[in-house]
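Step one of this worksheet: look at the structure below.
One protein chain omitted, others in place.
The block that comes next holds chain A.
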Amino acid sequence: MTALVQRARMDDTLAEAVGPPPVVSLRAVTRVYPGVKPVEALAPTDLDLNPGEFFSVVGPSGCGKSTLLDVLSGLGRPTSGTVTFNGQAVDGVVPEGVGIVFQEDASFPWLTVRDNVAFGLKHSTVPADESQRRVDHALRFMGLADFAGAYPAQLSGGMRQRVCIARTLVTRPSLILLDEPFGALDQQTRLLMGDELLRLWRETGATILLITHALDEAAMLSDRVGVMSARPGRFIDMVETGWPRERDSSIVSDPRFGEITARLWSRLRAESLRAMGAQGPGGGR
């Protein structure tokens, strides 16, 4: 009996030392967009996402954040390096279990909100009644139940983005990738959407990678924030926030929130200036 308990403890410490295997691993991943003047979007990048963690990426615009999401998800192939998802190599195809929400509105304008959400399960093996249940749940969870019969054109940008999130949620992804999903929203709405994202993260137990240009959003939502350099992008800092799993937007009044945001900004300031310089200040013309 005691031996058994001891044995279990030993396994625990062992697991702690080695850590559970990462959900996603990037090893020396680069991405160059070919062309007359090739664009080096991603410098050799290593990244591990731990199971169940909320990871955010911040960086100046054009630094390669979306490119990172592309190669990480399998939407695009890295120019060199390897990507694995749950130990399996990712190669130009989005693996099952990965859900993606894009920066642009990707809701289907010809489908109602309900049909948009149900589309996520249209080609799955999930039985009809279960699929129905999940759609209902996702609609309620994202506050879309009253708009189930509406078309995206009748909704605001924020609501359409929720439709896209719900469409991804019904597939129960274990890894959710979000590329500046709230970019177009005003500050208040963004904070509230952040709360919903946290709720979703806790309920699903999924690993989340959130790309954002809002430092406060990253500081408030994440377990860990990766700061990217100006193009070609690579990680120049990793900030552990140390927030408890139960958290919401009220932590913005925590002094630590200010510290984290300040650190992110001090890391990014020089990079953002560089990125602006590369494009010409004020865009020229």
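In the analysis below, a contact is a pair of C-beta atoms (placed from the backbone, for glycine too) under 8 Å apart; a residue touches a chain by one contact, two chains touch by 3 or more; residues count from 1.
FYI, contacts and distances are computed from a predicted model.
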item	value
Undepicted complex member, UniProt protein name, chosen from "Fe(3+)-transporting ATPase", "Formate dehydrogenase iron-sulfur subunit", "ABC transporter permease" or "Chemotaxis protein methyltransferase"	"ABC transporter permease"
Given A:A184, A:I236 or A:M276, the one touching the chain that is not displayed	A:A184
Hidden-chain contact residue, picked from the options A:T30, A:T45, A:S73 or A:S174	A:S73
Residue among A:Q132, A:Q154, A:Q187 or A:S250 that touches the chain left out of view	A:Q154
Selected from A:A106, A:L192 or A:I236 as touching the chain missing from the view	A:A106
Chain A residues that touch the omitted chain in the full complex	73, 75, 93-94, 96, 98-100, 102, 104-106, 108-111, 119-120, 122-123, 151-158, 164, 171, 184-185
